[in-house]
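Have a look at the structure below, then the notes.
Missing here: one protein chain of the complex. Every other protein chain is in place.
Naming follows writing order (A, B and C), and every chain is counted from residue 1.
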Amino acid sequence: MGIQRVLAGVLAATLPCFSPAQQDTLKEIERYRQLLQESNPAELYEARGAEHWTRKRGPKSSSLERCDLGLGPGVVKGAYVRLPRYFADTDRVQDLESRLVTCMVALQGFAPEEARRNPFSGTGAPMITTDPFSGVGQRSVMTDLVAWIASESRGMTIAPPMSHPKERLAYQAGERLFYFRAGPYDFGCITCHGEEGKRIRLQNLPKMTNAKDAQRAFGTWPAYRVSEGELRSMQWRMWECIRQMRFPELEFASDASIALIVFLANRAEGGTFDAPAIKR
Amino acid sequence: MDAKRREVLKTGGGVLALAAAGVIRPGDALGQEWNKAAFDTKSVAETVKALGASGSTPSSGVEITAPDIAENGAVVPIAVESKLPRTEAIAILIEKNPNTLSAEFAIPSGTDPFVSTRVKMAETSNIYALVVADGKYFHAVKEIKVTIGGCGG
Amino acid sequence: MKAKMPSKTILALALSGICVAGCATRPSDSETERTVAEMIKTSFRTRGQATVARLSQDDAQALCSKHAGELPKGVSDGIEKAQQATIRYPSSGKLMGDWREGERIAQSGVGKQFTDAPNRPAGGSCYNCHQLSKQELSFGTIGPSLYQFGKQRGASEAIQKYTYGKIYNAEAFSACSNMPRFGHNGVLTEEQITHLVALLLDPDSPVNR
Partner (left out) sequence: MADPMRIRANMTGDKVEVKVLMAHEMETGLRKDASGNAIPAHFIRNVTVTHGGKTVLSAQWGTSVSRNPFLHFRFKGGKPGEKVTITWLDNRGEKRTDEAVIAGG
C-alpha cells in the first residue's frame, strides 16, 4: 500500500530542528479534526438504527421495543451510559452489543449465532486493497442499532453500575486483561495506553488509567471512522486493538471483550458521553 | 511558481463554447448529463481542456478552504468560494488522484458561488479550484499533505 | 486485596450505595485469575496466522504482565539476563546492511496480523513509535526519538553490536520494554535487522543527516 511521506523533501535543510514544523503539523491535524466535526455520517447509521428498533424481524416477527437494556423494557434514553451491567435474566455482565444479542434471541427468535453474525459494517477489518481507501459497504443491523442507542445517551454522564459482585469480577478481570502481554510483538493494551501524551504516528493515545483520557476515549465511541468510511462500535474498537496487538481474533460479544469494556467504562466514570463521534 | 502553474494550465486547445463542451451548464434542469470525458482525464491540463477551456488564469478571487494536512486521505474537507462576478461554475481537481476531476458544480444566479464538500486524496497533492466566471476560467491552488496513520499498515 | 470485611458490613455498604469500585469487596485474586484464564480460553479464536497458541505467555511475558507498573529490581535483572542469552548475531559477522532498505522496513507496520499475508515479510513498525528522520513528520512517541542516533554514537563495532542486539531483543537491555523482541520472536530476519542497524548508524542515512 502506498506510503505517503508527509512533507517529504519540502522542509528546508536549514531548519534547526523538527520542532517548529512538528508544531505546525500538530496544529494542522487539529484543524483537520475540527473541520470534520461540521458533519458526521454517523447520523445515517443512527437513522437506520432507530428504524431497526421498531421493525419486526426474525422468526417471531417481533420488534426490539420491549428489549431491556438495563433501565427497564423499552427504555433507550440513557441506557448506553449505564452499561455494561449485570443482568439477572442471563446472570451475566453484558455490554450493549451482547445485550442486543440476548434480545434478538429472546424477542425475535433468532438463533444466537445468527444474532451475532455480521456485527460490524464493512468487512470488519481493513481490506487488502490497491488504494488507501479501505473498507467495503456491508450493512450491519447491529452497528446501526448501536449508533442509535448510543446517540440516545449523548450529553449524559458515564455512570456504569459497580455494585453486583459479577460487575466487580468483570472489572478485575478486565484490568488483568489490560496488562496481559503476549504474542509475537509482546504487546498488551498497556503497551500503547499506559503513558500520558504518547502517539502512534500522529494519533494520540489515551492513557486508560487516567480518568480524563479514559473519559474522552470512552465518551467518543462509537465513532464514524473516516479512514474506513464506517461507523465503529466499542466492540469493534476492542476487536481491532486486539488484531493489531497480533493476538488471535477476539470473539464478538465474548466475556473478555465485555470485561475490557467494563474496565474502560469504569475508568471513564463521571465523563460526558459525546458519541457517536467522528474520527480519523 | 505562479508562472509555472499558468503554464501547466495552458492546454493549447482551441476555445470551445461552453454549451458545445456540454459540461458546465447552469440551466441543465435535471442534471442527468455526466461528462465522462472530463472525469476520465488524468492531468490538470487535460481536465481543463475537457471542461472547455484553452487555459485558466490564477486568481485571488478564488478561495480554497481546506486543512494543510489531512490526517486521512479518505475524507478531506474542502470548500471553494469565488469572489468573481457572474460565477457560473466551480470544479474541484486533485492533481495526483488516478482521475483528476473530482466534482463540478453549476451555480445558477441566486446561488452563492460557494460549495463545501469532502473528497478522497490518494496521496499528498495540489488541489485546484477551477471557476468559470463571465465565460472565463480562473483557478486557485493549494497543496494538501496526506499523512500515513495507524499502526498496522 | 482479599475481602476482609464481615459479610454484614459488606451488605450494609452495598445497600447504602457507598460501595463502589475499589472498595474492599473485590473478588479474590485467585477468583480473578481463574476468570481471566477462562476468558483467554473461550473468548479468542485462531484466525489465519494468528493462532490461539499466541496467548500462551513465555516467562518474560508472564512476569511483565504480573508486575506491570512496578517491576522489582530482581525480576527485571533476571529477565534481562535470560533475554541477553537469546541474541543471535549473523554468522557472516556483517551487522550493517543497506539503510535504504532499512527505511522501507521502518516505514512498514504490517506483519503477523491475521489480516496480513503470512508469507509477506513483516515491517519494523519503527515510525509508529519513534522519530527517525527529519523528513517523516508522521511518527509516534511511545519510544524515544532516534534522530541523529548514529551521529551521536558513531558506528564502532561495539555500537553496531549494541544496536543489532537491541532490535533483536529489546528486553535484554530493558526488561518489559514496550518494544517487540523483533529477532527473538521471529518477526524480522537477521538480514532485515542489519538494514535497520544501517538506517540508524550509516552517516548517509536520513537518521544522521
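Please note the rule applied: contacts are C-beta pairs under 8 Å (C-beta built on N, C-alpha and C of every residue); 3 or more make two chains touch, one makes a residue touch a chain.
It should be emphasised that the depicted structure is a prediction, and the values quoted were computed from it without experimental measurement.
J.: Among the chains in view, which touch the chain not shown?
T.: For the complete complex, the undisplayed chain touches A, B.
J.: With the missing chain put back, one of B:74, B:131 or B:148 would touch it. Which one?
T.: Missing-chain contact among the listed residues: B:74.
J.: From the listed residues B:56, B:82, B:97 or B:124, report the one that touches the chain absent from this view.
T.: Missing-chain contact among the listed residues: B:97.
J.: Under the stated touch rule, tell me which residues of subunit B contact the chain that is not displayed.
T.: These residues touch the chain not displayed: 23, 26-35, 39, 74-76, 79, 94, 97-99, 101-108, 110-112, 114-121.
J.: Identify the residues of subunit A touching the omitted chain, counting contacts across the whole complex.
T.: 38-39, 41, 43-44, 47-48, 123, 127-131, 133, 135-137, 226, 229
As a convention for this text, only the chains that are shown with their structure count from here on.
J.: Is the way these chains touch best called a line, a ring, a star, complete, or other?
T.: Complete.
J.: Centre to centre, by mean C-alpha position, how many angstrom separate subunit A and subunit B?
T.: Measuring from centre to centre gives 37 Å for this pair.
J.: Return the residues of subunit C touching two or more other chains; collapse runs of consecutive numbers into ranges.
T.: If we look for residues of subunit C contacting two or more partner chains, we find 107-108, 113, 115, 127-128, 137-138, 140.
J.: Which residue numbers or ranges of subunit B touch two or more of the other chains?
T.: 147-153
J.: Subunit C touches which residues of subunit B in the complex?
T.: 147-153
J.: Write out the stretch or stretches of subunit C touching subunit A in their complex.
T.: 14, 17, 19-21, 25-27, 31-33, 35-36, 38-40, 42-47, 50-52, 54-57, 60-61, 64-65, 68-69, 107-108, 112-115, 117, 127-129, 131, 134-142, 147, 171, 176, 178, 180-181, 185-187
J.: Quick one: in the complex, what on subunit B touches subunit A?
T.: Residues of subunit B touching subunit A: 66-75, 77, 98, 116, 118, 120, 122-124, 145-153.
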